[in-house]
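Let me begin by handing over the structure; questions about it come next.
Every protein chain but one is kept in place in this view of the complex.
Per-chain numbering from 1; labels A and B assigned in written order.
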Amino acid sequence: MLLVVEHFWTWYRRNWRATAVSSVLQPLLFLLAFGVGFGSLVAGTGSAAAATGGVDYIVWLAPALLAVSTVQSAAFESTYPVLSGFKWQRTYFAMTAGPISPAQVALGHLLWVACKMAGAGAIYIGVIAVFGGVAGPGIVVSLLVAVLTGAAVAAMVTAFSATVENEGAAFNALFRFVVIPMTLFSGTFFPVDRLPGWVQPVALISPLWHGTELARSAALGAVSQPLAALGHLAYLSALLVLGVALATRLFARRLAQ
Amino acid sequence: MSGLAASVLFVADGLVQARGLRKRFGDFEAVRGVDVDVARGEVFGFLGPNGAGKSSTMRMIACVSPRSEGALQVLGMDPDVDGPRIRARIGVVPQLDNLDTELTVRQNLQIYGRYFGLSRAHVRAKATELLEFAQLTERADDPVEPLSGGMKRRLTIARALVNEPELLLLDEPTTGLDPQARHLLWERLYRLKREGVTQIITTHYMDEAEQLCDRLVVMDGGVIVAEGSPAELIERYSTREVLELRFDPALRPAPDALARLAERVEELPDRLLLYTADGEHTHAEVARAGFVPLSALVRRSSLEDVFLRLTGRTLVD
Partner (left out) sequence: MTAQVPAPPAPPALLRLLPAGSYAGRSRALLLRSATASRRAWLAFVSGFFEPVFYLVAMGQGLGSLVGVLPGPDGAPISYAAFIAPGLLAASAMNGAVFDSTFNVFFKLKYGRLYEAMLSTPLGPVDIALGEIGWALIRGGLYALGFLSVMAGFGLLVSPWALLALPAALVVAFAFAAVGMAATSYMRSWQDFDLVTLAILPMFLFSTTFYPLSVYPRWLQLVVEFLPLFHAVELMRGLTTGAVHLGMVGHLAYFLVMIVVGVTVASRRLDVLLLR
């Protein structure tokens, strides 16, 4: 399995720019636009303080952005690259021709995505700190939570990608109808209760909402409801297990062809 | 005097006329001064090995590649000035299929027709007719991607006919087709010739050139090395028959040892070719001289032999 990770690392060393843009620069730009720009617009207003529980908007936003960017790059890394492994470059077939099993390929892919998310997240935390978005050491726990959330999403998306046969038109729909709404409606930029009532249930099934809630309370050092935190954790873990089970099974089926 | 009259006639009726045609890609010159005249109604062939410059020449004639030097007239017009007008009246089958993979088989024909400004009703009827011609009626509403190589080729050829061209350019039309599909295509091309469609064909296949072409040129390294009808070329550059001998590598005689038995001897990696007027007679002489080939074959001379003579290489490597 580590062999699989190594393969990806070799590839990555030649193509780091794309991921640098998507996994570090992109959240940084969002942080500047919303944390700093929008934050200065609402600084000192009562309605903003009421929403964030009194902390600065940027401090409130930063851990959520960490979770969002992790989930986004997890989703992306598990679409076209996976399809390419099956279809265009067919690297997965080459791997399983040797001593590596399909399940190991799937797990290796997920492990690789997780490593990358952890690395990008760590860099990103350093950047947030520069802009004054870090409240305390709890942010390290936020990173772990973000990676867990990302891994759960990556596992589900990887399983989905293993079933895609065409040129990836389905991914377009996945991003537009699942990933983007998820980033907008999971309480990243504002608390979910500010949304119209009919949208709120969407947040409950969104893994990103659970991840955001956890990451944020860890970063702010305020786990006010331990039971709720356990619930979030359980949901994410269950999703991860389900995703891994599906992904390994679907990899085995497709690579047997 | 009569030669002059003939060339004047050519000018009057020439569909394609090139003088000193050259094509450069950066420092590399792919076509180095080619003269060609193609008359209305004839089937003209470009024969040559990989990289000879056949496709480059074809693309210049098709007005999709500006010439680097020389004079070129297609349908009496200059491609640099009247590209769209010329292209409206010719049909092009490129070496590699470039079908529209986002469209179905039928849509490929219809939309391509619309590029020529043909009316919707016209292309609809024409597409049905061409699907029949290409034997693709059953696959009409399928996407293009899963078609077999031969089917795609037939569709590309059908597509080139959608504007009922006066001049059809076919760049290796039968490469990748099985023998049956090739013969079918030859028959279709022959039908078009009878209808008066002028054709320019490039090919690696000698039998194809001999079957289809009224006249051809042999290209090598960007220049024309010979020109004429297939029969003329064979007569000029080869003998009537060829004796092919295969030897055990250990016992293989040097070509010089056989030289006095034939007009000319060519050495190929796996066999020796003896050019002679009477193959059976030469075979007997070889045996009498004490050589023992593993196998011997007498056949008629072909364009392949012409090519070997002209370039010292086989055509398909």
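Just so it is clear, a residue touches a chain if its C-beta (ideal position, glycine included) is under 8 Å from a C-beta of that chain, and two chains touch if they have at least 3 such contacts.
From a predicted model like this one, the values you see are computed outputs, not experimental measurements.
In the full complex, the chain left out of view touches A, B.
Within the set B:17, B:57, B:73 or B:163, the residue that contacts the chain not displayed is B:163.
Taking the complete complex into account, A:199 is the one of A:129, A:199, A:230 or A:245 that touches the chain left out.
Within the entire complex, the positions of chain B that touch the omitted partner chain are 25, 62-66, 79-85, 87-89, 92, 94, 96, 98-103, 107, 111-112, 114-119, 122, 125-126, 129, 143, 163-164. Residues of chain A in touch with the missing chain: 15, 17-18, 21-22, 25-26, 29-30, 32-34, 37-38, 40-42, 45, 47-48, 51, 57, 169, 172-173, 176-177, 180-181, 184-185, 189-191, 194-196, 199.
FYI, only the chains that are shown with their structure count from here on.
Distance between chain A and chain B, defined via averaged C-alpha coordinates, is recorded as 58 Å.
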